[in-house]
Structure formats: C-alpha cells, structure tokens
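Encoded as structure tokens, here's the structure I'll be asking about.
Here the complex is missing a single protein chain, while all its other protein chains stay put.
As written, the chains take the letters A and B, and residue 1 is the first residue of each chain.
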Amino acid sequence: MSAPVLSVRGLEVDFAGSGRPVPVIRGVDLDVHPNEILCIVGESGSGKSVTALAATGLLPPTARVRGRVVLDGTDVTGAPPEVLRRLRGEAVGFIFQDPTTTLNPVLPVGRQITEGQVAHGRLRQADAPARAAELLGEVEIADPEGRARQYPHQFSGGMRQRAVIAMAMAGRPRLIIADEPTTALDVTVQAQVLDLLRRRQAETGAAIVLITHDLGVVAEVADRVAVMYGGRIVETGPVDALFARPRHPYTTALLESLPRLDTRGGRLDPIPGQPPLPGALPAGCSFHPRCRLAAGRPRCAAEEPALRPVGAAAAGQAAACHFAEENPRPKPPATVAEAAASAAAAAPLLQIEGLKVHFPLRSRVLRLTRGHVRAVDGVSLTVRAGETVSLVGESGCGKTTTGRAVMGLVPVTGGDIRFEGRSVVGLRRLAMRGVRRHMQYVFQDPFSSLNPVLPVEDVVAEPLRIHGLYDSFGGARYIARLFEMVGLSPTMFGRYPREFSGGQKQRIGIARALALKPRLVILDEPVAALDVSIQAQILNLLQDLQRELGLGYLFIAHNLSVVRQISDRVAVMYLGRVVEESDSDTLYEAPAHPYTQSLLSAVPVPEPAGRTGRGRIVLTGEIPNPAAPPGGCTFHPRCFRATDRCRAEAPAFRPHPGLPSRVACHHAGPPGTGASAERTEEAAP
Amino acid sequence: MTARLRRLSLALAALLADRGAAISLAFLVVVTLLAAGAGWLPMDAMRQDILKALEPPSAAHWFGTDELGRDILARVILGARTSLQTAAGAVAIAAVVGIPMGLVAGYFGGWRDTVLMRFVDVLLALPGILFAMAIIAVLGRSQMAALIAVGITGVPNFARITRAQVLSLRSRDFVTAVEAFGASSGYAMARTILPNAWSPIMVQAIVLASLAILLEAALAFLGIGVPPPTPSWGEMLRTGKNYLHEAPHYAVLPGIALTLTILSFDTLGRAMSRVLEDRHGQAMPAGDRQEEGR
Partner (left out) sequence: MIGYILRRLVQLVPVLLLASVAIWGMVYAVPGGPVGVIVGENASVEQIAAVRAQLGLDRPIHVQYLDWLLRAVQGDFGASIHSRRPVMELIEQRLPASFQLGLAATVVSLAVGVPVAIISAMYPGSWIDRSLSAWNALALGVPTFWLGILLILFFAVQLRWLPAISTHVPFWENPFGALRNLALPAVTLGLYVSGIFARFLRASIVSELGSDYVRTARAKGLPERQILLGHVMRNALLPFITIVGLSLANFIGGAVVTEAVFTYPGIARLLINAISQRDYPLIQGCIVVILVVYVFVNLVVDILYAYADPRIEYR
C-alpha cells in the first residue's frame, strides 16, 4: 500500500477556556491513504470535527494540540504558520457543513473558488476566470461561465455545496476534508452531492476524510470507518466488516438504535443515558456507564482500554474494548408483524380537507401584495385516536405550516380543518382556546422551545396556568406525575432549561404538551435535533405514551427512516401538496408516485453490502420557489416520467388501483412499470 | 424566588469580576451617596464671598472658588444631584414610553409597526440635542423641561432595542408555544417575551443614563438647560470657560466629575453586555430584521 496522505499519531487536543482545560481529543491515531474515503462517525461532542481541524492546524488559538500529524510528508504539529498556509492551499481541500455560510456573501463565487490558487501563485490572475468556470463545470453546474460571476445568494443550497466542492478541488489536493458536507441539505440533494463527491474523488484519486453523524452516509460512501466516542476512536475497520460484525459494543448499540428504512420495527433498542460531555468524562472506558458488556465489571470503570486489533487479522478491524471478543453481532432489525388494529375503526380525531395556506408577498415600500407563497396548497388528511399519521417531505414542502395551521397559529386561506367533527377554521380566540386544550404541539428544537427564564416546573405547568386548570388538575403533584411519565425526576423542578441536555429538554417539551391531557399531539420534527442514541429513546417514549394514553399523533418529519419507525399512515408532501398517501407498509414497499420513489431511493441505508448494486434514482435540480411553482404537475421539471400532459395538467389526488394508496400523478405506478420505461440511474432533466 | 436571587447574585458577581465595571460601580455609588447627602456636608454651595472669587484650590476650598466666591466642590456635588436626577427621570420617561412602543410594534407588526416606527424615525431624524433644544424652545427653560427633553430623545433607543428583541424572540418556539396553548397576546408579550428581553433593555438603560447626563450637561453648557441658581456641571463649564486665563481650575474640575460619571456609566453598560453575551453564548441581536411573509 502506498504511503498515507495523512498520518496522525497520539493526537490530543485540550480547549483552555476560562476554567481548567477540557480534553476534547484524547489520543487519536489514524492513517488515510490515497484514493480512499475514511469516514469518521460519532455523536455530538465525540471530537470528530476537532480531529479534522487539528490535523490541518485550523483550530483556534485556545486549543492546545499535542501528538504528531504528518500531512503529505510535512509534519503539521509545530509547523510555522507559513508552511501550514501553503499546505492548506496545495495539499488539502475543505468542505464544510453549511454552504450558506461557508461562502463569503459579497464576493463572486468564481473568485472565491480560485483565489486560493492565485494566492499561492499556482494560477495566474488572468487565467482565474476560465479555471473557475472549468471547475464549476466539473461539479456539473450548468452555465459555469455565467455562474462564476454570480454571488452566493443567487445559488441554491445544493449548488452552493457543489461550488464549495469545486473550491476544495481547485488545487487538485491529495486530501479533502469534508465536515458533515450534506447535513444541511435535503435528502434528494444529499444524494446528488454524495454522488458527485464520490465521482470527483475517483477521478482525481484524492483521499477523503468525511466526518458525519449519519451511519447511512457512512455505509454509502466509506471505504474505511473510524467510530469516535468521548474523544477517542473506539473502533475502526473496513466499512463492510464494521457494519457486518462490529467489535465495539458502542458500534453495535448505535446500529441497533437506528431506525431503518428497510425494516419496520416495533421498538428501537436505544443506548441508555447520554453521550458524555468532554468536560465530564466517566473514568475508565468512557462508554462503560452506557455499555451492555460493562455491566458493573470493575475493569471497565477503572482502566481505559487501548485500541487493539480484534478478529481475523485480514479483516483489519480494531476496537478499544476490554471485552471486544464478547461483543455480539447486532440483532437483525426486528420486523414485527403489526396488529393493524383498532385505529382504523376509531372515529376521526382530526380531519383536514383541501387545506390551503397562502402567504402574501408584499412589496417593501407600499406593502402592496405582489403575489403569494403557496406554502400549503391542498392537503387532505385524517388522524384517528391511537394512530400516528406522518407528513413527510423536504424543506419548504409545507409540512410544518400544515401543523401550525391545525393549531391555528397561521391563518388558513382555504379548505377545512375539523377537530372531533367541529370545524376550527376561523374560530375566535376564546373558542379556539377550548379546542387547543385537546390539541398540543411538540417543537423541533428543544433548545428554543422552552422559555429560558422559567424553571422547568413552571415550563410544564404553564399551559395549565394559562387555562386556569393548575389547581383542579392537582398542582405540583400532577406536574411531578408528568415528569415521571416522560422519564424525568421531579427533583429537577427548580432547574432552568439550559441545565438540561437536548434529549431531556425534549422530554420536558413532551411533558408540557401532555399537561392538558390532549387527545391529539402534533409532533414537529421532535427528534431531528437529537443524537442517534437519544433519538431512539424519544421515539420509544412517544410510542409508549401513545399506547398508554390513546393519543393521536400528527408526526411531521423529513427523515424517512424515523417516519417508517413510528407511523401507521404516511403522507408525502411536495411543494404544498400531498402527492401520495397510504399506510406505512404500502408506501415504503410499493411507492407509486415517482417523487416518493426517488425520495426513498435517495435515503442512505446503513448497509454497505450491495450499495453498488442498488438502483438509485438521483433527481436533478432542486425544489422550485413556492412563490412561482411550475405549471401543471409541480413535480414535472424534476420527474423522470414527465410527459407533455404533466406539463399542462395538474394531476388529481385519487385512489390508486390495486393499492390502498392515494396518489397525485398521471403516471403513477410501482418503480420500473407503467410509463417509466426508462428506469434510469440519472433522471431526465 | 430564591433561584432568581441566585441568578441575580451570580450575574452581579460576574459583572464585578470585571475590574473596570467594579471601579465604575464603586465610583457611581460614591457620587450618588454624596449627591444624596449633600445637605449634611460642611460646605455651602450657595454662600457667596466676592472677596474670595476665583481662588485656586486650597485647603479651605479643595476645588477653589467661582466668580462669586462660592465653593466649587460643594457646587460640583450639588451638580451631581441635578445631573443624576435629570438622568434618572429622563431614562424613566424614555423607558415608560419606548418599551411599550417597541413591544407592540415588534409583536403585532403590520400597521402598528409601521406607524410606531415611522414615529421613531421622525424622532431619530433630528439629532437628539436639536430635538431637546426644540422641546425647550417650546416648554421654556426649567429642570422639568430639560428632563422631558432628554427623556424624549431617549425614546427611540428603548423602542428600537425592545422591538429588535421582540422580533428575534417572536419567532422562537417558546413564544409560539404559549400561543399554541391559547395564551393571549398580552400574556405572550408581558410574561414570555419581556422577561427574556430585560437584560439588553437594562444595558440600554445604563448606556442611556450616560447619554442623558451628557445631553443634560450639553444643554446647560449652551445656556438652555437647568436654569441657575441650581448648580449643574454644564452651567459651571459654561461660566468657567469665561475665566480660562484667570482660573483654569474652574472649567477643568467640574469637567472631570462629569467625564468620570459618563465614563463610569458607559463602562458599566459595556461590561454588562459582555457578561450577558458570555452567559448566553451569543451576541445579542443588534439590528432589526426584515420579516417576510412566513
């Protein structure tokens, strides 16, 4: 094997804040070879991003770095700034998470792509525009010459990330560091960008270090994987071996706690507890308080295990666990035959019919209405007691607005919303208040949905106080019961929201939503901001509560795996409309709408075996501006089955023959059938 | 309640850890005590002694005497009272008018926002001192007129900072949450948004206090502030300027008191905003934000 492009030995990083230094990286060794994709995967606080920044000397001055990092033959640690600077421009390229902030808003994109090369004297200023256009062309941006002269705000999110890739590739670097490069992108755009990244890597032979929290992305692109926990690599190995036979209990637990697209599970198997904070690591093996194998063994609590080879030498796997040999294979994802029971029989709790929410676009000066954003443009849906109905779609599809319209938080333009048979559209405030008692909302971001100046006890009690029911519901005793119901201790009463972790905050948010004993709960991306291991805990809690209390859930999410895990019925939204609706199994196993099909095929599956054979529909383009949706079927510009009819005529939302689904498509049908004679890897533009 | 007290004492401790803030606070406490207890001090600010006019600092008159032979130190201390009273009254007026304006404009948006903010624009369109001068031109010269004039020029500060806070808090989920529970807009504004906006508003109040003292002194310096014989720093500088050759101390010493007071408020305000930034881990929203349809 050729010499590694990047070689890290004994890397340690402390952040010296105002108090004592916090160890963030505690001894990391890794090698990255040319033409290889190494994925570093871990939860928040595991130190994965810091590792990559430290390897290139990009950490802020408050960080203390020890160890040895050799990058492209140059020792980085202790290298003078000038050497590091040259190295960064020539040997390494970077792709960061959020393409909206990575690019400088006031400089043309083309200039930003090439300026590094110009600064290093590797490109003449006169040749820069041509080179920028060439690079943009290589990342498949149409009209590269014109685009190079534009500013970042004129690019869509996916195009910006392409431009960032072009920038990273500008110096033909031997190593590319990509820090969560697709986390900020929608799933169909993520598929495009990952695909592009992999192809550009293969063409240039560069090595890539890709940092992610998403095991699906790892399985899609990695050659080798390093799993980080508590500032160390706890397991490393080739991607196939690591997914098939993980050697560290954390890796196993992570895989088991993951909701999956390909199987319908009953309950997830979450990792108990929370990922440790770098400032407060447990002694010994930092995973032992959450570990199945540790189970009170004194050695785990006393001695930090070294990363050592485990299993067959040829497999190349290593794990940092005293008892790695005992680590079991991950349980095959359980497929529970669902007793699709009472739900269908129950009376409908919530009925949405033809809901429309249009926001006026006003001119800035005279506030004249210039047009409308059709945020929601015809959504029909029914939720029954004890049932979970999910609204799924990419950003801007109108799923959150639908939820807010149900709560009466945004004005309804057209259609009807009925709660227990009574229309709630246009209710006056007091009447709406009566209805709101029975409908509650759980927010996406647990960090912003709790009032920071109230102790958590008052946060949970607030809805009761607003409705004047605090005493009649049992006062502090009732609040304590709610706390226990969501798995929190009432001893935490006097604390403030910021003293809690994300998962705990979301539990508080759920307790608050349950305080008024609602019958319907609208869950707006309740687990999107949480780490994988915490996500499973919350999903289980939600399922338990639903069973106990007979709640109806309207579950709003973009993550198709999570949706599959929890839903009885699923509705897929695109540009303000439901394009397909069915029971969960049918929708996932026999999707009829081309958008559903491409959405499902774009989701990275945590199963590296057979990733090459997976026929994937990669959609071109991105979601159009909802203020000016395309005519006819709004999906037609991106659809691989689009015909002239689609361009002219909007399809009706109607039952699909042979399936318990309703679909809005002229050419609906299972993948590879019907009008889709040309089932393609690449969709037609 | 104890939890709140704990938070408050923690914030105070964090503030006093800043050396500049601690010194400033100590200075302001001393000035306030002196101003409040001026009546018990051995010097008399009003007694004239023409024979001892314009004497340089001495053991009998630490700050020297003015053109009528009055003790300058005693007048500086009484001037502090005038200054602090005017500033406190002005900040109170500005807060009482400005904060509700900002709340309503930010929370409801729409025409209320347009009307209120146009009003603020008009207030801002004139430099504060000109505005104050115009008000005094109408009301005539008195301490109350100076107080009102300075207070009104501070209204835009409170209105804008409150509105900016409300706009940034308005879209936060915890505000949406209380609305989703069925809380009235009054509840959302007074019980949910305002408690979260207090800190930057407090900082604004401190900063405004320094501006008010400056403006009050400037008006007096121009001869249209608090009228004599009430001692005021600005008035003393105005008169002292006529005796630069004979008695340079006359125009210098009251200026030191004025400058230190202004600097102390300013330092305190900036230290407070730094402490708050550290505690919230983010810069405080500074500017207004355009809200589009969604």
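Definition applied: a residue touches a chain if its C-beta (ideal position, glycine included) is under 8 Å from a C-beta of that chain, and two chains touch if they have at least 3 such contacts.
No experiment lies behind these values; they were computed from the predicted model shown.
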Which of A:H33, A:R86 or A:R418 contacts the chain that the document leaves out: A:R86
Residue among A:P80, A:P105, A:P298 or A:G421 touching the omitted chain: A:P105
Which residue of B:L130, B:M144 or B:A190 touches the chain not shown here: B:L130
Absent chain, residues of chain A that touch it: 56, 58, 84-90, 92-94, 96, 98, 101-107, 112, 115-116, 119-120, 151, 153, 164, 167, 364-366
Interface with the undisplayed chain - residues on chain B: 118-119, 121-122, 124-130, 133-134, 136-138, 140, 210, 214, 217-218, 221-224, 234, 237, 240-241, 244-245, 248, 251-252, 255, 258-259, 262-263, 266-267, 270, 283, 287
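Criterion: only the chains that are shown with their structure count from here on.
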Interfacial residue positions of chain B with respect to chain A in the complex: 3, 114, 172-174, 176-184, 187, 192, 195-196, 290, 292-294
Touch list for chain A against partner chain B, complex: 359-362, 364, 367, 373, 375, 401, 404, 407, 409, 429, 432-433, 436-437, 440-441, 443-445, 448-453, 455, 462-463, 466-467, 494, 496, 512, 516
